[in-house]
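To start, the structure under review is shown below, and the notes come after it.
A single protein chain has been omitted; all remaining protein chains appear in their positions.
On to chain A.
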């Protein structure tokens, strides 16, 4: 196991290197930050722009800039934002918890919904509860998340007035953003749990468990669920990565002060250091989640652990 984790950590270094290189290169294709900085100011000379670029260190060759960025990461210094000079690490340390909390809340909601529903559908395969759950999950899949978000705001904030329409203040502010994300996730997770459970339920050891006289609940939640968990854990790991990175639309709609908003603004402003920093941290997180997923495999299934 230790050797395995070491191997994955080595891989992780290469992944993060590749991601930072691509991001640093790509953002420089988006245009000149100096032009953004001076904004609509009329009397700007070419010399002024050059001075700004010089001050931001953008005159240096790309690889020199990239290497100094890498050097900064190693010492925990992500540089300063082009807009206002705030340290990027400070911006991230404010935005990351917001995003992670929302991602966790969404995933947790989704797991709590999809596991029992998926098992219920599997046990009642082909009968009406199964059909209903399948149709509902298809409906859930068909919603674009921004549309769903706006509908929720209309209903709960404007019509009923019971939930705040935006911002992150108090537990009630989590309800709508988390629910929006969870609906989409649950739609796929329910199907995954159902398929995986059906496969497990046809195994001989389930019949053995029943022949022992165990209750249905014990057979399903003790004997079957853990054996069906591997595909679910894999997928949730991927989803978490997707959530942390792809949460931007929902964060925009709910004006959530997270990483998505930070990255979005950084792109609009051609704020190289902020974008590089945000993406690097997100990449690190996704690599970390995948590592945790691999470790979880071992915990769930002794066959993987002892290999």
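In this section, a residue touches a chain if its C-beta (ideal position, glycine included) is under 8 Å from a C-beta of that chain, and two chains touch if they have at least 3 such contacts; residues count from 1.
Here is the rule we go by: contacts and distances are computed from a predicted model.
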- Item | Per UniProt record, name of the chain withheld from view ["Glutathione import ATP-binding protein GsiA", "FAD-dependent oxidoreductase", "Nitrate reductase gamma subunit" or "Molybdopterin converting factor, small subunit"] | "Glutathione import ATP-binding protein GsiA"
- Item | Residue among A:141, A:214, A:233 or A:249 that touches the chain left out of view | A:214
- Out of A:32, A:77, A:265 or A:301, only one touches the absent chain, namely A:301
- Footprint of the hidden chain on chain A, which residues? 3, 6-7, 203-205, 207-215, 223, 226-227, 300-303, 306
